[in-house]
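Worksheet: one structure, shown below.
Every protein chain except one is present and positioned as in the full complex.
Letters A and B mark the chains as written, and numbering starts fresh at 1 in each.
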Amino acid sequence: MLLPLLGLLALVQGYPIAFAAYISFHDYQLTALDQVRWVGLAQYQGLANNSSYWNAVMNTLIFVSGAVTLELILGLALALLLHRPVPGQNAFRAIVLMPMFITPIAVGLMFRFLLNSQLGIIPLALRSIGVEIDWFGPNLALFSLILIDVWQWTPLMTLFLLAGLEALPTEPFEAARVDGASGFQIFRYLTLPLLRPVILAAVLIRMLDAFRVFEYVYAITRGGPGERTETILFHIYRVGFLYFRLGEASAMAFTLAAVILILVVALFYILRRQEAWA
Amino acid sequence: MTVFNRPWATPLPAQWALTRRRLGILIRLSLLGFSTFVVLFPFIWVLAASLKPPMELNRPSLWGFTPTATNWVEVWLRSPFARYFLNSIVVGVLTVAVSLLVGAPAAYAFSRFRTGGTWLRFLILAAQMLPPALFIIPFFLMAYYTGLLDTVWALAMAHLTFIAPLVTWFLIGFFEDVPRDLEEQAMVDGCTRWQAFLHVVLPATRPGLGAAGLFAFIMSWNEMFYALMLAGGHSKTLPVAIAGYWTFRGVELGKMSVAILSAAIPVLVASFFVQRFLIRGLGGGAIKG
Partner (left out) sequence: MRSWLMRLLVVVALLGTCVVGCRPAPKGPITLIIIMEQVPDTDVVRKLLPDFEKENPDIKVVIDAMPYDAMRDKILASFMAPKATYDVIIVDNPWMDEFVGGNFLEPLDDRIRRIPDYDFEDFVGPVRKIGVVGGKVYGIPFYNYAVGLIVRQDLFDDPAYRDAYQKKYGKPLAPPTNLEDYVHIAQFFKEQSGGKIYGAAMQPQRGYKVFEEWKNWLYAAGGNLLDEQGNVIIDRPEAVRALELYIEMYKTAAPPNSLNWGFDEALRSMAAGEAATMMSYNWMLPTLNNPQGPAGALAGKFALYEVPGGKAVLGAWHWAIPRNAPNKDASWRFISWLTSKRMEKQRVILGGAPVRVSAMKDPEVWQKGFGQAYYETVLKILEDAEPLARGPKAEEIIQVVGTELNAAVAGEKTAEQALKDAAAQVRKILGK
């Protein structure tokens, strides 16, 4: 049953991953292809001292944890709201998903203009109540990007969690109600544990996607002010395609993948262990 | 109707219960209304922008200007936009179909047989953990050598590399929620494992399949990175067209707004369609009987 998936992936991903791994051990520069030479682990080791790289990793970790946490909380709240019958339910369900329907670069550009101090509507509205916020200044820039991500991707969490809620069997809930359990108790001891696999999958998927944040940075801040919104994917793109040092970029990418893998496995086991306890 | 999320669930006189129920609905409606506003506000701005003449785009106004249809005409009638639209749909549907076809059985296998232990599940996510920037040159070369450059097939394949594993991962959760006695019962009744899968387990996971399918379509619909590299004049997709309005001489906000809105419509339609799967009870849990 697994063969089709594995076959497909091996076919299409095999060569690219091998190629990427290969060049990470070479000084591979796109504009000096006749000078490609083996450098072994030098590019990996060089990362230890590369403050730009670690700054980018830090920025990305902050972004991911902020964004995914907010999305989980808001997404769960919305999913619960939409789960129970309410007038206009179908319309709400479809509308609430809309932010996902726009390609991220367009969302980035949209908010670039919406939040622009001079030309944007949101600062105009805020100014009318006396609030002045420098959305893309040094202190708030990364947080503004997180908010944009939350606007666009909370619907995804909502979609997953709603599907999860809909797929839950009804008997345990009826039984609990008959037994006189309170709403909160049902939520905490029944809904959450039963939703655990779906929550895990949703968080994982969103987390992996959040690590790849690129378009918002590209459209609005280009990594600035200073290096405050330089995320890791933007950095890799910069080194690989603006500076043409694809080998070094590849080493960065694999290091990042290792970091992500550790996080993913940790997340997986933590949630799994809690489930065994419940 | 059960009253969830209320910390005081003790029985009350009928009058009270009715009022509280109405209050509950009111609160939920206002929360939903607020969320809708937050969600829709940027869209309204985009709609306004699509109808503004060039001069108005420099002012933060939502109304108070004379709307013009030039942007819509320019985009739909005077550029190959319709073709990009079609391309996106083809690539999207291809991606959804293949990823569900390939992902559902795989997710089932992971959930029931723990095939390959846990490490295999993480391995298939490898492509998600590596940035697309690394893959675009190898993909380009692969497409070049197989003659598939600038076709929808190459793009669909590229999309599948990261969408199929995600769909699989997502579906594992749903398969785990289906109790094993269901298919065991079916097999005792004489079905093969495959038949049990098809006729018993899959229907129970309809909400998950619907969500996964929509998710796959959206991911493919919005994907820009690979499309930029692999698509040429013929297989260009919508995100590339939208990004194309960001020119050296500035963002053509009016036309981009038209493109954004047009691109959002099919997905809206698809999500309405998928609602049917998301609502349980239409055969979802009706296995006993």
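Here is the rule we go by: a contact is a pair of C-beta atoms (placed from the backbone, for glycine too) under 8 Å apart; a residue touches a chain by one contact, two chains touch by 3 or more.
In this text the structure is predicted, and so the values were computed from the model without any measurement.
Q: Can you tell me which of B:Val75, B:Ala107, B:Ile124 or B:Ile137 touches the chain that was removed from the display?
A: Checking the options B:Val75, B:Ala107, B:Ile124 or B:Ile137, the one contacting the hidden chain is B:Ile137.
Q: Touch as defined at the start, partner being the missing chain; which of B:Ala48, B:Leu125 or B:Ala243 qualifies?
A: B:Ala243
Q: Even though one chain is hidden, which residues of subunit B still touch it in the full complex?
A: Contact residues on subunit B toward the absent chain are 53-59, 86-87, 90, 93-94, 97, 100-101, 136-137, 140-141, 144, 149-153, 198, 202-203, 228-229, 232-235, 240, 243-251.
Q: Which parts of subunit A are in contact with the chain that was left out?
A: 30-34, 116-119, 123, 132, 134-138, 141, 220-227, 238, 241-244
We take it that only the chains that are shown with their structure count from here on.
Q: For subunit A and subunit B, let me know how many angstrom lie between their CA-based centres, rounded off.
A: Centre-to-centre distance between subunit A and subunit B: 15 Å.
Q: State the interface residues of subunit A toward subunit B in the complex, per the touch definition above.
A: 1-2, 4-6, 8-9, 12-13, 15-17, 19-20, 78, 80-82, 84-87, 90, 92-107, 109-111, 113-114, 119-121, 124, 151, 155-156, 159-160, 162-164, 166-170, 173, 177, 180-184, 186-187, 194, 197-198, 200-202, 204-205, 208-209, 211-212, 214-215, 219, 233, 236-237, 240-241, 246, 249-250, 253-254, 256-257, 260-261, 264-265, 268
Q: Using the touch definition up top, name the residues of subunit B that touch subunit A in the complex.
A: That would be residues 1-9, 25, 28-29, 31-32, 35-36, 38-40, 42-43, 45-46, 58-62, 98, 101-103, 105-106, 108-110, 115-116, 118, 122, 124-135, 137-139, 142, 157-158, 160-161, 164-166, 168-170, 172-174, 176-177, 179, 204-208, 210-211, 214-215, 218, 221-225, 238-239, 242-243, 246, 251, 253, 256, 259-260, 263-264, 267-268, 271-272, 275, 278-280, 284-285 of subunit B.
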